[in-house]
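Removed: one protein chain of the complex. Kept in place: all other protein chains.
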Amino acid sequence: MTPVPPTYSAITLNINGEKYTLPVDHRTTLLDALREHLDLTGTKKGCDQGQCGACTLLIDGRRAVSCLQLAVAAEGREITTIEGVAEGEQLHPVQQAFLDLDGYQCGYCTPGQICSALGMIEEHAAGWPSAVTDDVRPEAGPPPLSADEIRERMSGNLCRCGAYVSIVQAVAQAAGAQTAEAEEAAA
Amino acid sequence: MTTTTQATAVTGAVGTAHTRVEGRDKVTGAARYAGEIPFAELAHGWLVLSTIARGRIRSVEADPVLAMPGVLAVLHHQNAPRVTTDYMSITGTPDPTLAILQHDRVPYAGWPVALVVAETSEQAREAAEALVIEYDEEPHDVAFFAGRPDVYTPADSVVPTDEVKGDMEAELAASAVVVDVEYTTPEEYHSPLEPHAATAHWDGGRLDVVDSNQSTMWVAGELAQLFSLDPASVRVRSEHVGGGFGSKGVRPHQVAAVMAATVLQRPVRMVLTRRQMFSLVGYRSPTAQRIRLGADSDGRLRALDHHAQALTSTVHEFLEPSAYVGRVLYDADAHRTTHRLVRLDVPTPTFMRAPGAASGSFALESALDELAEKCGVDPIALRARNEPEVGPLSGLPFSSRNLLACFEDGARRFGWADRDPRPGLRREGRWLLGTGTAAATHAAGVGPSTAAVTAQADGTFDVRINATDIGTGARTALVLVAAEALRAEPGRVRVHIGDSDLGPAMFAGGSMGTRSWAWAVMLAARELRERLALGGAIPPEGITSRSDTSEAVGALAQQERHAFGAHFAEVAVDVTSGEVRVRRMLGVFAAGRIVNPLTARGQFIGGMIWGLSMALHEEAFRDSASGTHVGADFAGYHFAANADVPLIEAHWVDDPDPDDPVGIKGIGEVGIVGAAAAIANAVWHATGVRHRHLPIRPDRVLSANSAGGSSA
């Protein structure tokens, strides 16, 4: 048998452009490292099983759930949490849209929704199709960011208060998408 | 877009859209919830729950676990601090589930049997999972089904369990049209996104609990009773709450945190896992409901008989009052609404958004649709025909009843007039299309509250009231109410809430929170403005006016006080795959004066989404062999995701409550009532098949449509 390997490591995490060095129990998820060790509590724990999206943040620019990401395995990657989204006092347009259009109620899923929206807008800009895209072939071109596309792409973030309608409007506004429904709702 | 109520405000604060005052904190992640407040020397607790559904604990093998890294304590029935449940709480006798670790009996699966405390949450979790507990298992019974022979009649509460008038069998016999059908709804879970969390510590002789709850006063009061403490020595704070929906009252995790903090004399945090929440924080009871309607051929009701069966645990009684809704909505010559309970080896159900009304309205408002079909009467016309002048059973006048105005406005906006009532006619590709409607109502209650409003020398104001904002927008609404009363700009008003030291106030529940708090804030602010009008300088400590609404609330004349609403839904059903998609929903509500249209819209639509979710998704599975849940997580317990929810509109008609100083009725729950029925009625209109069992899952649509009849 192999010797018992160490179960702790000293790691350095790159979070919102800053380096944090800390010892971690290998069992510690990135989510718990942020919340319990680094006092970065903006990233929320809703289910701890990858089934709600409340812990969504960006890893190397892509959205990910931090409850299933071990902290030790996140070393060397660029992590952006909700605390790193605004530019100083200046809210990011996605944050401003959630605030203005009331894209939340209790606010607990909100940091995850906002980080997810940031990643989603980039994914769409890169031309990625979604499960509701009629024709996924590259020749068909990128799908317009309709309300249905936003709904599908944001479905990994559950909101129990039921703020989905204004979440979709906030994402559409921030993405600069003029969906027919957003126009209808504003009329 | 929306019809707002008449603005009586001088500043126009009330009735004007205002973004949430804590909004910036919520979108930047700065808002801290209960499990996020740092404490030095913090220890972490983890509850161990029973894996058997009934029996006794034979042994708790604590020693090996105490030797594990970081483990500080293992508490169980032989060594945990004693608590008492021999008291009355604001909801009656306390649920004995709160008295955790006091004896060896296990009354259901998921009952707390031990508490492990360790230096880190990872250590606590691993130790809790390693703890070996031996049981003497006894046979259990968790099977809930209609017509169980061992049902019993629960005691009357604020409202009678059974209400009866007229000769039911005679009126049914005299009816030209009779509907006699059974409906069921499953176990449903609140599932707030923020799990229950509490940190307890002793601070200079005072117990301080940072918690996520719907009333710090309620939690502080019960913790004082449970641990036999002077109420003044307990402080509970709850600044931001990630949803509650009825589940965030006093629960075992707070008791566990206090026990561990007391034993270890250091701060202890308890955070429930999502799976634990399916055992420890209550749920909506499943129901089996039989409805008999008898009517003349034109749809006038002669008989309304609504019998509702629900379950409770063997340790505590909770009644899901599903049949209440008919006592408000419709009159009939013979009118009977009855409830029965069965005791099973399961956790005690509790209040969940629109208790009784949500499940009961699904049955009653579906049955009305079935009656409309049989009579050949338009569903809205049927409701108009049965609109009561006074309370059907009480004979009391309605404070205001604008149900028909909701239907009229909604029908116009939705395009109901063009509807062909025949089912199964509209097709678009693989989808059959249909529309449905249903009525909504919810009690407009109020509870006593105290408030203090202080004018500061710098021209700003501080409002202190022990309110809780569980996402309703209460904090912002109270700013607007105070600003209006003070004739001040909302930006000059600060509101302090969520702290039991602020004094007694109503809990956030029953659609009563904002109404009750606004009343107290309005009275204190008005008095302060009168004092300020006398002139004179404001001293450094400010000038404070206080209010207590106990007397005014108690003096309200007895009337039928309710909010009302009308739901409209359009669905698409693929009967070859069983998929149901809601294409649009529209609700119009008569629910008192709307304080903040921006957040009110969210409350109504959120309720409607709960109705959609109840209609199509929500259902927990209980395995009868083990008595435990199967799939107790968000992969197994579905509620609506973004893709399930179409554009939903909420509107409101003028409906101020003349007896309320602000005019509020409460809006947190009326949005869910009837929403599931509107969708089920639309599914019938699309397919010709009645679905009387929620949720309307694909397998049920497939089975019903391939059988060619009404649902199984």
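All chains are identified by letter, namely A and B, in their written order; residue positions are counted from 1 within each chain.
Here is the rule we go by: a residue touches a chain if its C-beta (ideal position, glycine included) is under 8 Å from a C-beta of that chain, and two chains touch if they have at least 3 such contacts.
Everything below uses one rule, namely that contacts and distances are computed from a predicted model.
Considering only "CopC domain-containing protein", "NADH-quinone oxidoreductase subunit H", "Xanthine dehydrogenase family protein subunit M" or "ABC transporter permease", the record for the omitted chain gives "Xanthine dehydrogenase family protein subunit M", by its UniProt protein name.
Within the complete assembly, B:S703 is the residue of B:S233, B:T338 or B:S703 that touches the hidden chain. When the missing chain is restored to the complex, the residue among A:A33, A:L91, A:M120 or A:A172 that touches it is A:M120.
The omitted chain makes contact with just one of the residues A:A10, A:A73 or A:A125: A:A73. Listed here are the chain B residues that touch the chain not shown: 51, 122, 125-126, 129, 275, 430, 576-579, 581, 616-617, 621, 623-626, 628-633, 635-636, 638, 640-644, 697-699, 702-703, 706. The missing chain lies against chain A, touching residues 1-2, 4-7, 9, 25-27, 29, 48-50, 53, 56, 59, 62-65, 68-70, 72-73, 116, 119-120, 123, 126-131, 133, 136-139, 151-153, 155-158.
Going forward, only the chains that are shown with their structure count from here on.
Between chain A and chain B the centroid-to-centroid distance comes to 28 Å (mean Cα coordinates, whole Å).
By the touch criterion stated above, chain B contacts chain A in their complex at residues 1, 19-20, 22-33, 35-36, 38, 120-122, 126, 190-195, 240-243, 245, 271, 273-274, 470-473, 598-599, 601-603, 605-610, 613, 633-635, 639-643, 645, 647-649.
Only residues 25, 27-28, 32, 35-36, 39-49, 51-52, 54, 81-83, 85-86, 91, 95-96, 98-100, 102, 104-111, 114, 132, 147-148, 150-152, 154-155, 157-168, 181, 184-185, 187 of chain A touch chain B when the two sit together in their complex.
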